[in-house]
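What you see is the complex with one protein chain gone and the rest in place.
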Amino acid sequence: MTSRIDVSIEHRNVPEPPGKHPNTCPSCSSHYRDDELEAALWVCPHCGHHFTMRARARIASLADEGTFVEEAADLRSEDPLDFFDLRPYTERLAEAEMKTGLGEAMLIGQGIIDGNPAELAVMDFAFMGGSMGSVVGEKFSRACDSAAQRGVPLVSVTASGGARMQEGILSLMQLPKTVCAVEDLHDTGQPMISVMSHPTTAGVLASFASLGDVIVAEPGALLAFTGPRVVQQTTREKLPDDFGLAEQNLRFGHIDAIVPRPELKAYVAQLLRLFSRSGD
Amino acid sequence: MTSRIDVSIEHRNVPEPPGKHPNTCPSCSSHYRDDELEAALWVCPHCGHHFTMRARARIASLADEGTFVEEAADLRSEDPLDFFDLRPYTERLAEAEMKTGLGEAMLIGQGIIDGNPAELAVMDFAFMGGSMGSVVGEKFSRACDSAAQRGVPLVSVTASGGARMQEGILSLMQLPKTVCAVEDLHDTGQPMISVMSHPTTAGVLASFASLGDVIVAEPGALLAFTGPRVVQQTTREKLPDDFGLAEQNLRFGHIDAIVPRPELKAYVAQLLRLFSRSGD
Amino acid sequence: MATDHELRLRERLARLRNLNLLGGARVSGELEKLQRQLERIQAAPTDEEIWRSVELARHQDRPYTLDYVNRLFDDWVELHGDRGRADDHALVIGLGRFNGRTVAVVGNQKGRDIKERTDRNFGMAYPEGYRKAMRLMELADLHKFPLVSLIDIPGAYPGVAAEQHGQGGQIARSQALMSRLQVPIVCCVIGEGGSGGAIATAVADRVLMQEHAIYTVISPEGCAAILWRDAAQAKKAAAAFKPDALHCLELGVIDGIVPEPEGGAHTNPDEAARLLGESLRESLEELESIAPEDLKRRRRAKFRSLGVYA
Partner (left out) sequence: MATDHELRLRERLARLRNLNLLGGARVSGELEKLQRQLERIQAAPTDEEIWRSVELARHQDRPYTLDYVNRLFDDWVELHGDRGRADDHALVIGLGRFNGRTVAVVGNQKGRDIKERTDRNFGMAYPEGYRKAMRLMELADLHKFPLVSLIDIPGAYPGVAAEQHGQGGQIARSQALMSRLQVPIVCCVIGEGGSGGAIATAVADRVLMQEHAIYTVISPEGCAAILWRDAAQAKKAAAAFKPDALHCLELGVIDGIVPEPEGGAHTNPDEAARLLGESLRESLEELESIAPEDLKRRRRAKFRSLGVYA
């Protein structure tokens, strides 16, 4: 066996350096109470830094009040590989559910966005780093079907470190699974608006998230297949300052726009109006 | 009016520096008699330089003996603009026909290549620099139809400095015209093999020549939309040594292969076999 | 600033309007009819008039794509990038609401000041720009949005990187893609329609030109440099190859002429936009009843008919 480049490419990109309080702004070090950040859509009122946003808060910020109807809420991961690293997968799952109050790293359901009916598929980074296992793949796939059946667009909001390693190769299979689901949706003529929030990396970036008819990112979001740490470790290259960030992705032509969170709902609603068939 | 970048982008790329005898190899300065070069397929026996090859010689080198049946031989250019530069267009046309024995810069017709029936569309640089006017466009377009009707592939061999300026905007319209013809051919399931010889530039490169299912170039051929002289004059950039040459195009992913002329017939025949529907 | 020349031009165009050729920017798809009408026009544009159009088409205050977009399309969202390597600012793409329905828009974009001109490379797209346009075309086809293409490009960019990135091939593929689309496509040359850079996004069901736009196979300067061996003979070259709208109409290369305000589009951008909007609306309405497969077939047949030979 010869020496070879290490190719550990999927990798969870931790959004904030560990140790700091989650409500301390990593950009300007201002500190906030939960309710302050909640009121500001988790955007630092001082410097504009976009904190990672939880899935339910995200839905509340996009869907008109009281319109969201969750779907497939009961789906839960199995442990097809009997996976055990330092702890069993089942234990990690239970802990994640306890901690987040969510059954998985994605919520899907029907909602109305500024008067425009849509299907929503929203990820939550707090649930095992937003990693994509069988349930995330299945939920996204069902969201596509629900959108197709009701003849409405799909709006996805991603936040993911990549694959769910504990599901092994089945995790990789969620890439083609979600890709095929988007293609089935497209065949019915419905669009997908992809909103990439921090971080959208690895398997999620390399599948459905990149297939949006329009791709919008939040400011400062890391959007990379391989995160900066692994790239640096592997290639010893000097990385550009904005390596993998939304701003770089825009410059390189990968995304359509960077939209600050307070303007996101109006922006998405405008797109939904433009894509609506009825022409109203 | 502000000062502006000069955008004289179409441009005849003269294949050999003027003044030298045409049978003197521009690469190694060996000199040959016509019959010597003819016997060597107009490839320098000393250094391998590929001389520009006349259309009838090209057809003889590709089609099995006696199989070529020319089509649309009677088409002649009109002078829709009453074009006059230093001399009238009509005079230039008459002179070109006298000099080359050809009615236009392209010959088309049916032929058999190593047993494989095909349609041929072959350009001749000696006729007004292989420029593409209405007749070249129409002939190419008819070649596509002939291939479609007979259910055979099209093999094009290009050698062109670009647009026929004397036909003004009609010359530019030969780009979409030939592109649409290729698309109509493709809709019938027939392929086009594009052989690019020196030089294939400007309007011909930016239309049908680039739409080959497989694109083959001859060694050392200049394949560029804008030739090196104009690029240098306009941008003052230092040009790479192999700027625009087939070798650079291969490296940058624009073409499939560089095939020396003596191997070209066998190579094209192999492709024709692979593309043949019957599977034989 | 209406010169004698402009007045004469207006007069001739007024006559043309009476012929119902350009009245209210009327566009006729029937080439034969147009040609019969043109035969009745005695005076072809003079060399001076042709050169005046070259100057107006390049006028630094002439409205550019975004000037029209902002006036004509509601709910405009500009999209960005070729989804590969770059976001070419010499070409803008986006979606907007026009005449009550969503259209996809692609347009060449020049810059106003030095900085913007550099950023937009004087309106000359790189190969990445054509890819960006193709990305929009595919979006339009998938969602059945009519495509509006505004042309204003001096020519494809003569640079090392543009060649290395496959300029010729991308221009060819953009045309090929347009020939496959099953949605209505209306194109208008709003300034310079320069060579391969222009045709890359001009394979439309209806091709229009503004009154003072020019549509050329090569810049007058480039033509003069080659044929007269003197770029200063540009005026002579323009007179010889006739890039003006009337000649293009006469040759069947375009389907209609969009009138400009007195003195040229730059004198009254609002009015220029209104006139352009009328022509686009009329063209799109003509096309919307045609079956998608027919659109494609007719589009190809139209371009395959262009050329004069015996």
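By written order: A, B and C. Residues from 1 in each chain.
Definition applied: a contact is a pair of C-beta atoms (placed from the backbone, for glycine too) under 8 Å apart; a residue touches a chain by one contact, two chains touch by 3 or more.
Keep in mind the model is a prediction, meaning the values are calculated, not measured.
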{"item": "Chains on display which the left-out chain touches in the complete complex", "value": "A, B, C"}
{"item": "Residue touching the undisplayed chain, where the options are A:Gln110, A:Ser134, A:Ser156 or A:Ser197", "value": "A:Ser134"}
{"item": "Hidden-chain contact residue, picked from the options A:Ala40, A:Ala57, A:Cys180 or A:Ala257", "value": "A:Cys180"}
{"item": "Hidden-chain contact residue, picked from the options C:His80, C:Lys110, C:His165 or C:Lys236", "value": "C:His165"}
{"item": "Touch criterion as defined above, residue of A:Leu37, A:Met165 or A:Ala246 at the omitted chain", "value": "A:Met165"}
{"item": "Residues from subunit B at the interface with the omitted partner, ascending", "value": "186, 189, 191, 213-214, 250-257, 267, 270-271, 273-275, 279"}
{"item": "In subunit A, positions touching the absent partner", "value": "1-2, 4-12, 75-78, 80-81, 83-86, 133-135, 137-138, 141, 163, 165-177, 179-184, 201-203, 205-211, 223-226, 230-231, 234-235, 237, 239-240, 243-244, 248, 252-254"}
{"item": "Footprint left on subunit C by the chain that the document does not show", "value": "83-85, 127, 131, 164-166, 169-170, 173"}
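Here is the rule we go by: only the chains that are shown with their structure count from here on.
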{"item": "Subunit A to subunit B, fewest steps along touching chains", "value": "2"}
{"item": "Taking each chain's C-alpha mean as its centre, the one farthest from subunit A", "value": "B"}
{"item": "Result of counting contacting C-beta pairs for A-C and B-C, higher pair", "value": "B-C"}
{"item": "Cα-centroid distance, subunit A relative to subunit B, in whole angstrom", "value": "51"}
{"item": "Distance from the mean Cα position of subunit C to that of subunit B, given in whole angstrom", "value": "29"}
{"item": "Where subunit C touches two or more other chains, by residue", "value": "none"}
{"item": "Subunit A, residues touching no fewer than two other chains", "value": "none"}
